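One protein chain omitted, others in place.
Naming follows writing order (A, B and C), and every chain is counted from residue 1.
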């Protein structure tokens, strides 16, 4: 059993609420825990926000492609753009004790997803692979 | 200005609620009237249900592709499958006075969309084009 | 969608919550038909907490109505939200469905 849902959406922040609604519904359909759904919704939103901010430098007219795959043992979300390729080393949240604006997105992603990985095979742009295993 | 959102989803009825959530959010983002959003949500749901029932004969493991395009003067939804090609003449709701189960879906689609058209250029499967003009 | 069959003042009520669509309507049909197969003389459908209904949900109710008519049973609706009433009207079903504002109104009708 493997279901997948793919969404292609403009890189405009107004569409982040569409992503959240989709993430929510998928979580509910697959009877995930409400707290987990909330954490995943935030994580996917943050990953897409990062694409808009960093990969597309605020250009709201590009495309973001999000692919959700649900298997019995894991939930995978792959987020693709064709913007500036990220330097893997830069992909780091700030020290949580150093209170200042920004630097929380990656923390929010990593706290719920077990895998956070940039696909090196992707030449132009980025393909971020997020996986959560069901224990 | 032209925004488009494309969703590819399994032909399982459980995912219809995802389609409804997306349709809803898009309507709200574009500040459509609540009543119109409700009518469009129902219409798109009915069109996808018809794909599952008629084009895929109940096979829940196929794909449905829905593309929403929002322009200042119109809202277009294109629904594609690669199932059995519909005979255009069969695409007809029942007489509303002949009360019996079924035969309402196409009525629900046509009451809100100004254009209801099967793309003849599509060889295998169906491409249903729905357009609503903003007056 | 969530369904609950309730006995209220000796009457059978089916209270539905959430979305009735192609995915959930088979469960609604099963619940309704369980009562109908026992020849329930009256069945009250409480739609107050229904947030959505599509043609498959409507088809389910039309089927129930037809089945109950065969033995003189009555299918009654109550608590219908305006958005759903509008769909019933468009489908000309407000003419064949017995519609009441509350469960008590339906029972006392």
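We adopt the following convention: a residue touches a chain if its C-beta (ideal position, glycine included) is under 8 Å from a C-beta of that chain, and two chains touch if they have at least 3 such contacts.
Because the structure is a prediction, the values reported are computed rather than measured.
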In the full complex, displayed partners of the excluded chain: A
Selected residue (touches chain absent from view) among A:14, A:57, A:74 or A:92: A:14
Full-complex contact with the absent chain, from A:54, A:107 or A:122: A:107
Subunit A, residues in touch with the chain not shown (by the definition above): 12-14, 16-17, 20, 35, 38, 41-42, 45-46, 49, 52-53, 96-97, 99-102, 104-105, 107-108, 111
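Just so it is clear, only the chains that are shown with their structure count from here on.
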Contacts with 2+ other chains: residues of subunit C: none
